[in-house]
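Below you'll find the structure I mean.
Here the complex is missing one protein chain, while the rest keep their positions.
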Amino acid sequence: MQMIAEKIKEKIKELTENGKISRVMGWKKGLYGYDSEPFVFENGDLRDFTYDAFSGANLCKYMIAQSKNDGDGKILVLLKPCDTWGFELLDKEHRIKRENIYALGIPCGGMVDIEKIKKSGVKGITEISEKEDTLILKTMYGEKEVNKKDYLLDKCLVCSSKEYKDCDELFMTDLCGDTAEYDRFEEVEKLEKLSSSEKFEFWRSQLEKCIRCNACRNVCPACSCVKCVFDNDNSGVAAKANANDFEENLFHIIRAFHVCGRCVDCGECSRVCPQNIPLHLLNRKYIKDIKELYGDEDEAALLTFTTEDKEPSVVYERGKNNV
Amino acid sequence: MQRIGVFVCWCGSNIAATVDVKKVAEELKSEPGVVYSADYQYMCSENGQNLIKSAIKDYSLTGIVVCSCSPRMHEATFRKTASEAGINPYMVEIANIREQCSWIHKDMATATQKAIILGRAAVAKVNLNTPLTEGESPVVKRALVIGGGIAGIQTALDIADAGYKVDIVEKKPTIGGKMAQLDKTFPTLDCAACILTPKMVEAAQHENITLYTYSEVEEVKGYVGNFDVKIRKKARYVNENLCTGCGECTSKCPSRKGLNEFNMGLDGRGAIYIPFAQAIPNVPVIDTAQCIKFKTGKCGLCQMNCPSKAVDFSQKDEFIDEKYGAIVVATGFDIITLENYEEYGYSMYKDVVTSLEFERLMNAAGPSKGHLERPSDHKQPKTIVFVQCVGSRDTTGCGKEYCSKICCMYTAKHAMLTREKYPDTEVYVFYIDVRTPGKNFDEFYRRAVEQYGVHYIKGMVGKVYDDGQGHLMVRGSDLLANEQLTIKADMVVLAAATKADESARKLGTMLTASMDTNDFFTEAHPKLRPVESPTAGVFLSGFCQGPKDIPETVAQAGAAAAKVIGLLAKNKLKSNPCVARADSLICSGCSNCEKVCPFGAITYAETDVNDGTVREKRRVAVVNEAVCKGCGACTVACPSGAMDLKGFTNKQIFAEVDAICRQTGE
Amino acid sequence: MYKLPFEEINKLFEAVSLNTALYVPVKKNDTVVYEKYSENTIYAYDELNTVKSAKDFFFPQVQDIAQFKLRGKSIEIINNEEDYESFAVFGVRACDAKSFEILDKVFLAEPADPYYKERREKGVIITAACEKPDEVCFCTAFGIKPWEPSGDVSVWISGGYIYWQANTQKGLELTGKIKDIFNACEENEIEYFKAQIKNICGKLPFGNLDLKYFKETDEKDIFSSSVWDEIYKGCLGCGTCTFVCPTCQCYDIRDFDNGKTVERFRCWDSCMYSDFTKMAHGNPRKTQKERFRQRFMHKLKYFPMNNEGIYSCVGCGRCVRSCPQKLNIVKVAEAFSHD
Partner (left out) sequence: MQTDRGVTAEKEFQPKIIAFCCNWCSYAGADLAGSGRLSYSADVKIIRVPCSCRINPMFILRAFQKGADGVILAGCHPGDCHYSTGNYFTRRRMTLLFSMLDYMGIEKERTRVEWISAAEGAKFSATMNEFAGEIKKLGRSKRLGDLRCR
């Protein structure tokens, strides 16, 4: 990783010197070694630039704000494969000014979930260094080594491909590593097989945790509305808190529906949820449904149709086996 | 806050017998916004309407709710009433307490309770109604017809006769289309040229018609009544104004390698040519790919020999911008290519021809001057096998799933004509079904079988091959006899499937007119609006909408013309005010709404937005109110709710839902 | 001071819950929350903190205030007067205990917030010393002693025992009702444990977070510092930090029409949201930078300016842990201290 980060820095320098870019959207080293943050590096100053096992954040959505002004020159954005899908969506939906962006596809070998490490009982982590697949954790209570592969983000465990979309240049992308451990629809299938009340109980127990912080929405590359219905006092559904379980359901059902057919399954919603609600299971259900009902189409599923589409009653038929 | 009046109609005893109308009026009085309520025997009667009018004045009402019959019955009546009393007609809502209540419920208490709830929902809605105004737009009194075949010509003539200007755009050098290539027409066997060419001449000479031949539509903007169209007039390299059509140039052209398209490539033509003798305009065109002058810079014989100095090698494509009130699509059809049907040997054997080629072979003006002969050795064929449904009704994916409709009849025509002219020729027809619905059609087919002795074989041909001695061996199955058979034939004629002209798809996109998967244009309603496209101001004539024979095409052409005349006769178009509206403060410009709009009513514009917090230039949706029909598809495609439907806003529907669900009895 | 073998902790919970409703931190569905005690409750004593802070007990995310009843054309207003049951919260950490003092300054200042006041009076806070502080903790920077947490009662869990010490009148009352279950113990029995925690706290990477800049610089200079231009850019504008924060106290008032009545309630708001402070003319804080700046100016400058130098932060580390993009108050303080 260290090596890749250095090479990326060289690449950035080269592009800056050639006048191709004026700024860089990348990750900045944090306080504890695991908390690198999205950051805009300006004036060629790459101090604290990092690309490490904790650069999980998808930077594509920042491009909405960052590409707005034509006068600012081009911004370079670093995109991992799954980040590029959201980037492509933003481009398709005219949410970014593509001409003001230089998209650099960079390699990804899976990103680490610090929460998983913490949950395994490691406390007081003050510094982390990487040595190939090993993470050396310096903690207030001593040193510890763990294998990176055991603590990957859930989204990396179902990594569906290392395909890059809509990039201006791919950089060292042959260094991508395969991290998929199971099929991404497995969890959805498990839920589908539950009885109606079991499903209800499952989602209740998950959604009751929701604190309506909007992190899932704000990080989502498909949730790019200038003004969300839930923030718009004129929409009739605006709310700042979940007054009860209905509002918890409403928010997540409508959010899933609004990104239905547009969600790129980047997994950010679940990554950022402070309450660890598996929100991706809602969106992935739609992806699975669309695949099963409509197959592969170029257009977002809700923006097109065929005259032979299944009737809504297919839902009852499919559910016949489990009551 | 609105001041709402509620008017409960008895409808004689239709409502009052099962609904306690007094109670409904009384209960609704305490609804928010309601300042007046009344009941009356017949609200739609003059007295009833006067009651409403005076209440509007006396109580300064801003909105009214009429609890009565279906809005499909009297919504217009009460809107007019409101308007006459000085309030906006769209401040009226109807609670349907007859069809939806009194007529279907017997119990008075139940029906009354339901009527109150329906009234409540209407009141809740009116509270959020806003005055709406019908839009108006002027109509350009000129029509554009795209395609100069029989469909386009007929439509143009009908419109022109009604006194409106019409332009025909035809991509080929001449008008006439497919019909010009036909020999005789079924079921009357009159000569196609004899009935078509006078119409071509009439179109050319009509004072209201302008022909743009060898031209194509480049760009379409605007909407019903106000289309802006850019037409590309391709360079012919012959000045139309100077040319007299003497044909001197065509005979002097040293290149003879061009395939004569009009004769389906069965003979040759020069690089400068007139497609056929009766072409309109009778002006040659230079095929630059073939012309020696264009290829090498040498030659120029045509120019030298032109007595009127009309040949001009420096001519450039010309662009014409014109405004139209209506556009008629008449792009017609073509036949499919047969590379997917190698079993019939079309590409291998010269004597396997398509029906359209056969049409030219039979035609007196054709390559063989009307003498039926084989393309390979110019001998008269003694046995001819016709194969129907080549690529039609094909569900394998190789051809077209639909029935081409015209093949059964023209094959019967070909068979009959052959037998009549050459009685010694044996004629076989392989068919799946013979479909002959149409006036005198089945009689025609029966004549072919009974009177002319054509052998109809139910079954398909499996293979056509050469016997090495100049014969084509046609192997097929006879399903009725349940046997395989092989016919030694001199000629095989394939009824190749029809398809939409290849220019249609591009044009459909330009016009935002919807098309089906076969590239046929979709009609606004399959039964009730068969000659209109769902896109307002775009009409459909002829084969471009689906397979049709000549009489049907002409009938539809006339119908389309009537629709166009109806449109152009108006000075202003009034539009439904219940249309979509985009809130530019919220719109993200994502294009989702545009993608679901069936009418192409949504475009995008870089717009200055300022909501007090954010001030910027942003791409936002703009609804063309003249084009929007108010279905509301866009409102659901819009995740932010920036797109709403006037008259049926999100808030209004929420209010209706809330009112219906509200707890009762408190 | 009393003690009880740790394995008998449920005996303690049982005894407390006989007197008053008791809330205990538990692990539930992959998160840590306070749950009302029942016999199945398993105290998550190895979890340092709940994801959401304990402020919910006094300042819940949603609080009904009044009802408007429509009777014909007249409106009846019914104030929501709560008769809240008395309760005890167990396992509150020193940071959260301190946060109540900060919230008190807002909600108990005249005119006092009746809902907050009622709950504050009814609630008994039982704090627990932090055996294993985490790297995200920086409470010591605000003078908080996790080895000696405040609260009505403090407990220490060490050496197989749970030690119980009442600090206030409320604490003593509760202790009086349940003391039969305890064993007696010496005051100094846990001194070593306290020292141990103190020692660990010395290793907290930001235990001495440098706030000199905020303390000494004029607020206008901080406000207009160019540092803000850089550090906010990763901010998503979500409300995670404010909703997990024990000291954030902003709320919005909203109405809900249930068909019979209109219910007026208040709910947490977040200064990170784009429509926070939105008024008829628009929003004075137009950009995320301004919203981001507001949050930290409030915590580190405006609040102390108005409250005898007390910061509106207790160093609990929740925002450090929860921010989706890993921005936080420590980074902000650090960015300015290096400036």
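Letters are used for the chains, namely A, B and C, taken in the order the chains are written, and counting of residues starts over at 1 for each.
By our rule, a contact is a pair of C-beta atoms (placed from the backbone, for glycine too) under 8 Å apart; a residue touches a chain by one contact, two chains touch by 3 or more.
Because the structure is predicted, anything quoted here is derived from the model rather than measured.
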Chains still shown that are in contact with the chain withheld from the display: A, B, C
Residue among B:26, B:99, B:343 or B:373 that touches the chain left out of view: B:99
Of B:32, B:438, B:551 or B:598, the residue in touch with the unshown chain: B:598
Residue of B:89, B:459, B:534 or B:547 in touch with the missing chain, whole complex considered: B:534
Sole contact to the chain not displayed, among A:4, A:64, A:157 or A:254: A:254
Interface residues of chain A (partner: the chain not displayed): 191-192, 194, 196-204, 229, 236-237, 243-247, 249-250, 253-254, 256-257, 260, 282, 285-286, 289-290, 293-294, 301-302, 305-307, 309-316, 318-319
Touch list for chain C against the chain that is not drawn: 256, 258-259, 263
Missing-partner contacts on chain B, residue numbers: 70-73, 96, 98-101, 103-107, 110-111, 113-114, 117-118, 121, 514, 522, 524-526, 534, 578, 596, 598-599, 629-633, 635-637, 645, 648, 650, 653-654, 656-658, 660-663
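Here is the rule we use: only the chains that are shown with their structure count from here on.
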Mutual neighbours - chains that touch chain A and chain B alike: C
Gap in Å, rounded to a whole number, between the CA centres of chain B and chain A: 45
Chain centre separation in whole Å, for chain C relative to chain B (CA means): 68
Gap in Å, rounded to a whole number, between the CA centres of chain C and chain A: 30
Touching two or more other chains - residue numbers and ranges from chain C: 274
Multi-chain contact residues (two or more partners), chain A: none
Residue numbers on chain A that touch chain B, as the complex places them: 68, 93-95, 223-229, 232, 234-236, 258-259, 299-300, 302-304
Contact set on chain C toward chain A in their complex: 29-31, 33, 48, 51-52, 61-62, 132-136, 200, 203-206, 230, 233-234, 236-240, 242-244, 252, 254, 256, 265, 267-270, 273-275, 288, 320, 322, 324-327, 330-331, 334
Contact footprint of chain C on chain B as seen in their complex: 30, 32, 611-614, 658, 661-663, 666
